[in-house]
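A protein chain is absent from this complex, but the other protein chains hold their places.
Now for chain A:
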Amino acid sequence: MTLDPSRRGFLASAAAAAAVLYVGVRPNGALAAGAAPAQLNPFVKISADGTVTAIVKHFEKGQGPATGLTTLIAEELGVSMEDIRYEFAPSDAARYANLAFGQMQGTGGSTAMANSFMQYRQAGAAAREMLIKAAAEAWGADAAGLSLEDGIITGAGQSAPIAEFVAAAARMEAPAEPRLKDPSAFRLIGNPQVKRKDSLPKTNGTAKFAMDLHLPGQMVAVILRSPRMGGLASGFDDTGAKAVKGYIRAAVLPNQAGVAVYAENTWAAFQAREAITVDWDVSNAEHRSSDQIREELLAAVNAEPEFNVTGADHAATTEQIAGAAQVVEQTFYFPLLAHAPMEPLTCTIEADADGGVTLHDGCQFPSGPHMALAQIFQLPMDKVRINTMFAGGSFGRRATPTADYQVEAALAFALTDRTRPVKLVWSREDDITGGYYRPAVAHRVRVGLDAEGNIAGWDHRIAAQSILKGTAFESMMVHGGVDHSSVEGVADTPYRIPGQFTGLTDVAKATSVLWWRSVGHTHTAYVMEVMMDEAARAAGRDPVEFRLALLEGGGADQQRLAGVLKLAAEKGGWGSAPEGRSQGIAVHKSFGSYVAELVEISGSAGDGVKIEKVTCAVDCGIAVNPDVVKAQMEGGIGYGLGHAMRNQITLTEGVVDQSNFPDYEPLRIGDIGAIEVHIVPSAEMPTGVGEPGTPPAAPALANAIAADGPRVTELPMALNGVSFA
C-alpha cells in the first residue's frame, strides 16, 4: 500500500452559510467554491468566534493522530496547539478515505500520518490564505504583506484575530495551490515540546470510550459463543437466567454464530449468560488441536513450497548452498496470538428518528461496518452513521475484514423491536477466546556461507495461514497466489542477499486469523534477524558489521537501514556491555520506517533473564511529533517483547485453552528496565510509527539470550527454555 502522490493536490473550499469556514476536499476531488459545507469534506473548521477545529479522519487508539493531524493544521494555519481543537470525522469514504487504501476510510498499516501529511497541511494552508486575503480586503492592504501567527493576522499597521475574517473568508474560493510552509519555518512539526491533545481527559477519567456510553434506555447484549471455534447454535435453555435480576431475554443470532443475551446492565448480562445452556452443532467447527496445526505447518515448511514468491531461481540457490563452505540451518515456529486491547470490544447501535441507525464505536475502519450495517438493515449508505469514540487500544483487532463485532451488534439489535439502543459488550474471556488471531507460522531457513564467511545462498521457506485470502483485501494484497502479508520483511528485505529464494506454502486456517501489530513482520523480522546473527556467528564476524556489509553500496533503502543500525549500536554501547550483561541487536524495515533495537540483558536463560535496557533508533522520515514517535517505539517494543516472552493461544480439539490475563499474561512494568529512543533527523516524507517498533524487539532479545545461552527458534520463549526474572 503506497501513497499515490497524484492525489495529494486535491483540495477545495467553499462558503459556509453560517459564517463557518470549512476547508477540505470535495467528494469528486475537484476544486470548487460556493458549495454548502454539507457537500464538503472539511479537515478544518473555523467557527464565527474563531475557534479552530481539526477534523481527524483517523481513529485514536493511542497512536497519536488526534495530536498529529491537528499539528499539521495548526502549523500551516498559524494557530497554537492550545488554540486548536479536534473532532473525529464521520464515516464518509468519499471524503475521508485513507489515501493509501483507495476509496475506503480506515486506519491501519501505520498510514495515518503518511497519507494525511500533505492533505492536512494543504487544508491548513488554504485556510490561512483565505483568512489573510479577507483581512487584506478589509484593510485595503496587499495580502503579501500580512502574516498569520497564533491566530492573529498582522500587517499594514493593523492586527486582528482571525474571528473577524471568518465570515468573509467563508465566501471565497479556495486557492488552487496554497503555499505550504518551508520546513525550515516549522514551529510545531518536529517540535519535541508539542504535547498530546488527549492527555488531560485520559488522566482525569473524562475521556469517553465506546465502553463508557450509556444511552437512555439502552440494553446490554453479550453473546454466548460456541466453546469450540465455529460451532453453530441450534437452540438454548435460559431457565436459569430467568432468576437473574435484570435479565431480559435471549435469542439465537440469525447466523447461528451464538446466542444474544440481553439484560438491563452489563453485570446482569454476564450473570445471565452463565446460566444459559446452548445446543451447539459442531459438525463444521474447528476440531484440531494446536499441536496438530503446528505439525501441519512444520510439515509444509519442509516440503516443496507452493509458491516461488519472487521468481528467483530455486535450483541455483540450492546449488549455491550445496557448494558452500558451511550451512546454517534453523526451523522456526510462531504460535497464534490474541491482540487483547485493553478495552474489550464493544459498540452500541441505536435507531435514528429518520429510520436510519447510528453506530457508536471506537471505529478503526468505518467503511467496513458502514457497508455491513447498510446491508443488514437494508438502508441506503447515508442512513448509516458512525460516531467514532476513543478506542482503548486495537493492535489490529478493531479492523476485521468481516466487521465482526459491529455485525454482531447489528444482528443483536435487528432481533429487537429497535426501540432501545443495544450496547454489545465483550468480556476479556470473549476477547481471548474469540478468534481473529495472529496466524500460526513456520519458517525454515538454510544459509550457505562461503570460505570468507560471506553469504552464498539463502533458502527461506514460509508456511503460513493467509490473513487476506478470502477477504475484501485479497485483490489488493494477494498476487499470483502469494499473500504479501505472509512474506513481507523477507521477500522485500533491503539486505542485498546473494542467491535469496523465498518460498511460501499456505496452510488451512485454524480459526479466523488477522493482522496483529506489524502483521507479517511479527515473524519475518524475527527469522531474518536471528538468521543474520546465526550466520554472522558461524562466519566468526561481528553481527553489526556482518549486516552492514550486506547493506553497503546500496541505495537510500540500504543507507537508511544501515543508518539506524549504526545509531542504535553507537547509542546502546554495542560491544561494551557492562560485566554480567549480554547484548543483542536487530534491525528491520516495515511500513516505510527503519528501526534498530539493541537489547541488553542480565541473568541467564536457566536462572532468569532480565531485560535491563532497550536502545532504539528510528528513521520515520519527518517526525511530526517526536514525542509521539518515541512513545510509539516504547509501546511497540513492549508489545513485541511481552508476547515473545510468554504469550500463545493454543487449542485443544478446537477449544481455546487460554481465557483471560492470568493465562495470557501481559507485559508488566518490571519486565523492561529502561527504553531509550533516538530519532534520525530526516527531511523525507513521514512514514509509519504505530507498528515498526515491534518487529526488531523480539529478535534483538533472542540474539541477546543466544549470545551466552540457548537459541530460541520457537515462541514464546518462556515455554521454550528461557526463564525470566
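By definition in this document, a contact is a pair of C-beta atoms (placed from the backbone, for glycine too) under 8 Å apart; a residue touches a chain by one contact, two chains touch by 3 or more; residues count from 1.
One rule holds for everything that comes next: contacts and distances are computed from a predicted model.
When the unshown chain is looked up in UniProt, the name that turns up among "Fumarate reductase", "Isoquinoline 1-oxidoreductase subunit alpha", "Cytochrome ubiquinol oxidase subunit I" or "ABC transporter ATP-binding protein" is "Isoquinoline 1-oxidoreductase subunit alpha".
Residue-wise, the contact with the chain that is not shown comes from A:Glu343, picked out of A:Asp92, A:Glu296 or A:Glu343. Among the residues A:Val327, A:Leu667 or A:Met685, only A:Leu667 touches the chain that is left out of the figure. Shown as candidates are A:Gln103, A:Ser184, A:Thr206 or A:Ser475; the residue that touches the absent chain is A:Thr206.
The missing chain lies against chain A, touching residues 60-64, 195-196, 198-209, 211-212, 214, 245, 265-267, 270, 340-344, 390-395, 427-428, 627, 631, 634-639, 642, 660-662, 666-672, 674-675.
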